[in-house]
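A single protein chain has been omitted; all remaining protein chains appear in their positions.
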Amino acid sequence: MSKLIAIVAGVGAGTGAAVARKFAATYPVVLLARNPDSFKSLAEEINSSGGKAFGISTDVSDSKSVQNAVNAIKKEFGSDVGAAAAIFNASGGFTRAPFLELPEEAFTQSLAVSATGGFLFSKATLPFLLQGVNQKSQHPPSLIFTGATASLKSSAQMSSFSTGKWALRALSQSLAKEFGPQGVHVSHAIIDGIIDIPRTREWMKEAGPDAKLSPDGIANDYWYLHTQPRSNFTWELDLRPAVEKW
Amino acid sequence: MSKLIAIVAGVGAGTGAAVARKFAATYPVVLLARNPDSFKSLAEEINSSGGKAFGISTDVSDSKSVQNAVNAIKKEFGSDVGAAAAIFNASGGFTRAPFLELPEEAFTQSLAVSATGGFLFSKATLPFLLQGVNQKSQHPPSLIFTGATASLKSSAQMSSFSTGKWALRALSQSLAKEFGPQGVHVSHAIIDGIIDIPRTREWMKEAGPDAKLSPDGIANDYWYLHTQPRSNFTWELDLRPAVEKW
Amino acid sequence: MSKLIAIVAGVGAGTGAAVARKFAATYPVVLLARNPDSFKSLAEEINSSGGKAFGISTDVSDSKSVQNAVNAIKKEFGSDVGAAAAIFNASGGFTRAPFLELPEEAFTQSLAVSATGGFLFSKATLPFLLQGVNQKSQHPPSLIFTGATASLKSSAQMSSFSTGKWALRALSQSLAKEFGPQGVHVSHAIIDGIIDIPRTREWMKEAGPDAKLSPDGIANDYWYLHTQPRSNFTWELDLRPAVEKW
Partner (left out) sequence: MSKLIAIVAGVGAGTGAAVARKFAATYPVVLLARNPDSFKSLAEEINSSGGKAFGISTDVSDSKSVQNAVNAIKKEFGSDVGAAAAIFNASGGFTRAPFLELPEEAFTQSLAVSATGGFLFSKATLPFLLQGVNQKSQHPPSLIFTGATASLKSSAQMSSFSTGKWALRALSQSLAKEFGPQGVHVSHAIIDGIIDIPRTREWMKEAGPDAKLSPDGIANDYWYLHTQPRSNFTWELDLRPAVEKW
């Protein structure tokens, strides 16, 4: 197994877990989530099936908590460990409400996770990714951000979610321009549709089995981005079910 | 003079002051800035030339400070006062730095002013603007946000500024969609170029007298947005000198 | 009255006629339309109310026809006449059809008017506009293009309309960048909504008197663009009724 690691923030029932499983086939994976319940069974599953997973309870919006995670990674994997991939899949809570009824906390919490969290995660993982460049990783080390429909459109009554998502997209574009020339591949994926997870299992059933995005499909897409060579980097792609209206 | 007021946040040497002067020709203006030095002489100038200006020292990123401003406005103009315009011209500090050297504080301060500040200002002023709709203002009450080149592009080493600006643009789009049908005209202006203020006086001199954006010109543009009727609302326009490369 | 002229292509019952009336208050106006019936009564109206209008039957998609119009303009106003404004309001026919049933002619006709027509009109009018710069027009000479919702979004079954409109927007952006520094102000207006013309009079009545864009309002907006000084040019703005969903 690779000496390089992959770091995934925001592992829950859906995309994050699928991405972690996919990258765990090649790299030891670090699983970050605020609540250990979010990564516990996933870590066990990966560890018991021949991979290596290391979960760290982390609040990505809190710089101390993120620094603790960095320290824990260095303690576990060595202080000169490099990363082949870092994937930011965390997101602030989704609130739809008339603007004048939107609590300040809903707005700032979304920014704290999507914008500040994206910033702190990038600050924490880019040194590992640059170390991956030094260590001549097989594929260019990748920093991938999960976006949404709301990364491009800001709908009525949804400003708390979209402001965080637009900020995160801006961050990813700036980082792509700065770190591409340094060998790190920064990408942003627009997930434009409902993801097929337990919570959405009953939704859109009448539209057929392909009407929701598959988390494993997203994981494949992220893996594909990871394998692109330095001559052909994608910053952004959109992903949606064939039947989605847009 | 109108019973309706105009509220301008971020009055300094440039755009904010020019906008305040322009709107003061028709409305009593409330001037918000953190430092009273930013609005003192402007308020005197307006008050001594037949207008009415009322400065309130306000930190737009702090909800208590913004609430104090709301209370002061009601005390000064009456608790049922309506607003014809609210203009958000505040901006977090501009930092250009390699990402890994960017202090967390620079990042969060930009978000605090541009994103949270935009949110708090909108929460505070929309009730006044909706009151302006009720009181049948001559022009549809306007909520105008000042954007920048960095509202559309996120350059290397400039993520702290652009994330705040993208977030603010997202906020303005969501509000335009929600409050347009309620009669409030929400706009976002992309200021794409250097503004001609004392600090930039010596810049680009060789490019001629029109190579920088005129604050008074921006004020005219904002006033024009304000006068558009309900049938013809502009959400976004860009503004740049004729000679600007883009 | 100004010695500089304004040239309007695509004058019919709606925007074009309103724009022509507006600019006719200041400039002699040249009215271009394929069918003289489109400009005849408008020209009479302007000429009989103190303005000057000169109609020329022109197919903007045909270079010979456009050259004839240029010759006619020079014959009427002098070979060194300058223009203060040129407004391209022509549009290919709007067809909504399943793609495989869309006749090739519908597709190429839309391109011929919107893209090739925009090109030929610009080629024909830019020399007049540059002459307007030389003759120190009061306002920077303006070249304004009328866009639509379909200039930004390309919906299913509407490719013939949107391809022409995207092409026209591209043309306008390129021209803005090339001719701004030469003193010509090139703009593109996104008309996002139904325009209130005789054909649409009965539409959306339940949504109130402001639910459709007013042609006179659009004319005001174009005039405003025309009056912007060289320090503050707008390339693009959107225009939509307050109640429009977007």
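We just call them A, B and C in the order they show up, numbering each chain from 1.
Convention: contacts are C-beta pairs under 8 Å (C-beta built on N, C-alpha and C of every residue); 3 or more make two chains touch, one makes a residue touch a chain.
Keep in mind the model is a prediction, meaning the values are calculated, not measured.
Colleague: Just list which of the chains on display the missing one touches.
Modeller: A, C
Colleague: Identify the residue among C:47, C:68, C:108 or C:200 that touches the chain left out of the display.
Modeller: Candidates C:47, C:68, C:108 or C:200; residue touching the omitted chain: C:108.
Colleague: Touching the hidden chain in the complete assembly: which of C:13, C:133 or C:170 does that?
Modeller: Touching the chain that is not displayed is residue C:170.
Colleague: Could you tell which one of C:159, C:187 or C:214 touches the chain left off the display?
Modeller: C:159
Colleague: Give the residue, chosen from C:74, C:123 or C:201, that touches the chain omitted from the document.
Modeller: C:123
Colleague: In the complete complex, which positions of chain A touch the hidden chain?
Modeller: Touching the chain left out of view, chain A contributes residues 140, 177, 180-181, 183, 185, 196, 209-214, 217-218, 220-221, 224, 228-246.
Colleague: What residues on chain C make contact with the chain left out of this view?
Modeller: Touching the chain left out of view, chain C contributes residues 63, 98-100, 102, 104, 107-108, 111, 115-116, 119-120, 122-123, 126-127, 153-159, 162-171, 173-175, 177-179.
To be clear about the criterion, only the chains that are shown with their structure count from here on.
Colleague: Tell me the shape of the graph of touching chains, choosing from line, ring, star, complete and other.
Modeller: Basically the chains just string along in a line.
Colleague: In angstrom, rounded to a whole number, how far apart do the mean CA points of chain A and chain B lie?
Modeller: 34
Colleague: Counting only Cα atoms for the centres, state how far chain B is from chain C in Å.
Modeller: The separation of the two C-alpha centroids amounts to 32 Å.
Colleague: Determine the centre-to-centre distance between chain A and chain C, using the mean Cα coordinates as centres, and give it in whole Å.
Modeller: One centre to the other, that is 46 Å.
Colleague: Check each residue of chain C and list the ones that touch at least two other chains.
Modeller: none
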